[in-house]
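One structure below.
Removed: one protein chain of the complex. Kept in place: all other protein chains.
Chain lettering (A, B and C) follows the sequence in which the chains are written, and residue indices restart at 1 in each chain.
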Amino acid sequence: MPVGHHASYIASVHPILLSFARIPPSPPLVTDGKSKMDYMNGPGRNHLFVPGPVNIPDQVIRAMSRQNEDYRSPAIPALTKTLLEDVKKIFKTTTGTPFLFPTTGTGAWESALTNTLSPGDRIVSFSLGQFSLLWIDQQQRLGFSVDVVESDWGYGADLGVLESKLRSDSQHTIKAICIVHNETATGVTNDLHAVRKLLDAYRHPALLLVDGVSSICALDFRMDEWGVDVALTGSQKALSLPTGLGIVCASPKALEAAKTAKSVRVFFDWKDYLKFYKMGTYWPYTPSIQLLYGLRAGLDLLFEEGLDNVIKRHTRLGTATRLAVAAWGLKNCTEKEENFSDTVTAVVVPPYIDSSEIVKHAWKRYNLSLGLGLNKVAGKVFRIGHLGHLNELQLLGCLGGVEMVLKDIGYPVKLGSGVAAAAAYLSNSTPLIPSRI
Amino acid sequence: MPVGHHASYIASVHPILLSFARIPPSPPLVTDGKSKMDYMNGPGRNHLFVPGPVNIPDQVIRAMSRQNEDYRSPAIPALTKTLLEDVKKIFKTTTGTPFLFPTTGTGAWESALTNTLSPGDRIVSFSLGQFSLLWIDQQQRLGFSVDVVESDWGYGADLGVLESKLRSDSQHTIKAICIVHNETATGVTNDLHAVRKLLDAYRHPALLLVDGVSSICALDFRMDEWGVDVALTGSQKALSLPTGLGIVCASPKALEAAKTAKSVRVFFDWKDYLKFYKMGTYWPYTPSIQLLYGLRAGLDLLFEEGLDNVIKRHTRLGTATRLAVAAWGLKNCTEKEENFSDTVTAVVVPPYIDSSEIVKHAWKRYNLSLGLGLNKVAGKVFRIGHLGHLNELQLLGCLGGVEMVLKDIGYPVKLGSGVAAAAAYLSNSTPLIPSRI
Amino acid sequence: MPVGHHASYIASVHPILLSFARIPPSPPLVTDGKSKMDYMNGPGRNHLFVPGPVNIPDQVIRAMSRQNEDYRSPAIPALTKTLLEDVKKIFKTTTGTPFLFPTTGTGAWESALTNTLSPGDRIVSFSLGQFSLLWIDQQQRLGFSVDVVESDWGYGADLGVLESKLRSDSQHTIKAICIVHNETATGVTNDLHAVRKLLDAYRHPALLLVDGVSSICALDFRMDEWGVDVALTGSQKALSLPTGLGIVCASPKALEAAKTAKSVRVFFDWKDYLKFYKMGTYWPYTPSIQLLYGLRAGLDLLFEEGLDNVIKRHTRLGTATRLAVAAWGLKNCTEKEENFSDTVTAVVVPPYIDSSEIVKHAWKRYNLSLGLGLNKVAGKVFRIGHLGHLNELQLLGCLGGVEMVLKDIGYPVKLGSGVAAAAAYLSNSTPLIPSRI
Partner (left out) sequence: MPVGHHASYIASVHPILLSFARIPPSPPLVTDGKSKMDYMNGPGRNHLFVPGPVNIPDQVIRAMSRQNEDYRSPAIPALTKTLLEDVKKIFKTTTGTPFLFPTTGTGAWESALTNTLSPGDRIVSFSLGQFSLLWIDQQQRLGFSVDVVESDWGYGADLGVLESKLRSDSQHTIKAICIVHNETATGVTNDLHAVRKLLDAYRHPALLLVDGVSSICALDFRMDEWGVDVALTGSQKALSLPTGLGIVCASPKALEAAKTAKSVRVFFDWKDYLKFYKMGTYWPYTPSIQLLYGLRAGLDLLFEEGLDNVIKRHTRLGTATRLAVAAWGLKNCTEKEENFSDTVTAVVVPPYIDSSEIVKHAWKRYNLSLGLGLNKVAGKVFRIGHLGHLNELQLLGCLGGVEMVLKDIGYPVKLGSGVAAAAAYLSNSTPLIPSRI
């Protein structure tokens, strides 16, 4: 779904990130010293299909339901040691160095940039949706000189432009390439391997910095094989934890760059972490004990299922969703099949429908949480997140719900059509649960 | 689905209550002092559609995630006082006296019987499925003289036989009528009001003892209006708590009967409870602190939604399920519409299919838990429980899953057909969530 | 502390089991559909030193914070299988058969009696405190002919009387000996081995039924070695779980007796359990999924520490408590050292003090929960429970608190004296935590 260029969109980024009910209702009643929580509760479960934060496995919730501990006792360093070793596996790296920042994806971005670059450094950055846009906004505010390579929303990163820039940069003025692996706003997955091949073809030393927020642990991602220099994700995405960990992984080349990078940084500085890694105490400041145990439980589940099986499950859920969308007669915001995302599908609605009404209605009537269209595609798409701790029947429930919402909102959907299309595929592709065979 | 009479069925009751995998797999590995839990875990949520235990609201799980307390401090009696007052509302009684036994439904049965009857007492009891059968088995083992009134499985209680018995019992030798409101094995709901009207018509003083295990908090139940003398349920059913509370409610007439009932009883004796009620300390022995707080949270949620709205939600979910079953071309085990159950649907499978394969397969491939057919209908029906903390999209996920299972197992189902039928109804009948309007 | 005999005490049993605040305060405010919980909350932790329910390890609370599951799937039988195997270890039996009843200790008592005895059977039962008294009350109400062997409260079971009864019972009219291992009301531990030796000396075939409610998992208990026929405990005692499991273990001889025992029973009948054990599905009716996982976690912790180390820890905590009591110049309710209990200490207060004031005050000012004196020793003793999931510093906090309460209430205690006495002992006897060496 190509959406025309607008020179002014960076300025207008934020106002679009609205809650779908702009004016929150009256505050919860506070009575006799106790507030009422969950006051927008509905019967049964919430069906959480935003592309993050995602459903948390019960095992993780249990692991996190826990007291604080002294993080300077030997227990927490010993736990951390296993986490740092194991978290490398989700990046498919053996040479990378991971950092578990107590922050969000936005903070992880900042850590990736400020540790490897100096103010004024030239970087090439791809703009193809709200999240790549926000990252570019951050790059500019941090003082880098950003070559923005734009794509219409719904299209992948324009590697042709990258190639021409690399070709003409014999002086190696480009210090880094910044790219989102999966643009969460449009459901577009970029080909990172192709980026690496271009860099190699031109023997260009630019660092390759990758936002894997909505891809890592769900899509095929290979840090070492693809020569990614910094990769990052957030705990509340495919890892299926609460928000609170910005996980950053640096290649040896990135660590080397960090030694001379002049960007100002303290909280996000890798140097402090490395110092404490060396001492074996790991933490320059207080970590969330609960998130560490949660990460332990989450990684255990991931490895029990098998990372490649997790990725296959996402392929299955993504394919099933796209089949349903097609059966409804609706369009995927993503134009080319090669860019289809297995973690989020942005569904284009007909012009006579405001997609935010779909999101509101789903929540108000069916306890179904869908993603809004953002910025350029606000009102034009709604998003189904299908990442993280999720299985086939949960997705069918969601698809059945979307069908009812579409009908309610006036779109002539054939009820059951999307579910049927998804089920036909899933009943042929879903494996038996290994522990139950 | 009439199933012929078998004289020997009482003897054969238990062997049919099998796990669907008779030989459990090798035990969990125990290593370095820690057992592995959840070792039959699968990705995503379990879809729990057995007719009990049912899905627990997160608020209840939270309320129960709690330390022990001294139950003799003033806090627990004060909490108990509110529970006893509020739990009467789920029975729709103002005159009844509730007891919260630390037991299961089977224990609640025993409490109802032993507190109101004496060994040798004649009772009329309706046999129409596995659970009424088990209750009759208990009645006989407790030493009562039981007039068993049989119905073919799939039919409701035969009130014609009751009437003739009442008519001919001018001596009032019948001391009690025992009836399940909803037979969980066949999905048959009986007309309690009709029973009361018969008793009244013949001015018969027999006590009316009702198993409301799979009805109370889900189906229309009116203790006072229908003159029920003892009603009972279990916490793990429509109340949506863990197993552990057998909730028994006694009418003034039942309390009066308890004064002379000679059945031996101690643990289940109402007398001890009444003594402690009077003292204001409420508990003759140690209650589960956690279940008390869980019950508090569960009742709060129930009243927030409104008991009548909860019942309507069950009507909605039951109707939608039946529409799906019809769309699949399958039969409801329940023969007459007047007995259709809004908490559980027993679905009859074609003779060439073993229904227990459906249940196994659903669990092994789709993480979907369905109910087995029991005893006479073993292999012939599978059951969809649709009671408790459940909403429309959860049900659609289940129905979509059943469709895939039916296809997998060789039944020529049209994928999407049941979901479509259910959704067409639900999209016309589901109200907006009040807190979100 | 000998307390004179009173012929009438059985009748007066219950009224004494009071909450320490007889009139509960006004009920919690219910506002906008939500009740206020925890409304008698105070700052910081509750210090739980009643002799049950006891402190639950966080690992157990976490393991239990969990959804319901289908108990007929293979997962629950597989879990149950490990539990039944492992729970035998806490009884130190290899030949016994355990039952995990969804009930309390009172129900476990009933199960022990009704499965092994017939109405009218003669049993010898020792009365030495409130709980042995309640068990005797149950025995009588269940229709047995009870030879009550009384001891003054504070003294152990009178084995001399038992010996003379055995000697004169050449006809073996005595069918069972019932004894509490540890009388929770007075803190008296009986010598079970001596009972066995007497039975053996007289080659008497009477069954030996033992209430191990406040002993098993805390005191030295050896079912096989001491020839105990039925032993039982409750989950909320030294096992440190919530209330809800009555754990009963039967010797082969007890199982044999069950075949002919004529006491009426259904819910508590071992026969139904054995039938399901054989089938491999284990449960005749719905268990609490949560308690099963909690038991798994609790047993794991127990075996990780080592049962004998757990017993030693209780010896340590009991000894330290007694040293503190002596330092305060107060008397232990237990007269003879050989009966000192390592799970509960009943402390005799001077006549000018009402011990229930101590309990009230401790709770109201210091968030310290102590046990009331019951029945004959009401007002005369308060109890410190020191069983279950508890360590040395928790006990010191309690002892420091008791000192402040004693001072507040007008007893001329030397502040710090009890703590000092306990600490002097503990600092010589507490081992390093093995996992931290």
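Throughout what follows, a residue touches a chain if its C-beta (ideal position, glycine included) is under 8 Å from a C-beta of that chain, and two chains touch if they have at least 3 such contacts.
Keep in mind it's a predicted model, so treat the numbers as computed, not measured.
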Tell me which of C:S118, C:Q140, C:T319 or C:N367 is the one touching the absent chain.
C:N367
Can you tell me which of C:C178, C:L192, C:V381 or C:A423 touches the chain that was removed from the display?
C:A423
Can you list where chain A touches the absent chain?
14-15, 17-28, 30, 33-35, 37, 39-40, 46, 48, 50, 52-56, 61-79, 81-82, 85, 102-107, 110, 119, 137-138, 141-143, 234, 236, 242-244, 263-269, 272, 275-276, 279-281, 284-291, 293, 296-297, 300, 303-304, 363, 369, 371-372
Residues of chain B in contact with the chain not shown
29, 31-32, 34, 36, 58, 61-63, 65-67, 74, 436
Sites on chain C contacted by the missing partner chain, in the whole complex
38-45, 47, 55, 59, 65, 301, 304-305, 310, 313, 363-368, 389-401, 403-404, 407-408, 414-417, 419-424, 426-427, 430-433, 435-437
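Following the convention adopted for this analysis, only the chains that are shown with their structure count from here on.
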For chain B paired with chain C, centre-to-centre distance based on mean C-alpha positions, whole Å
33
Mind pulling the residue numbers of chain C that touch at least two other chains?
34, 61-63, 65-67, 74
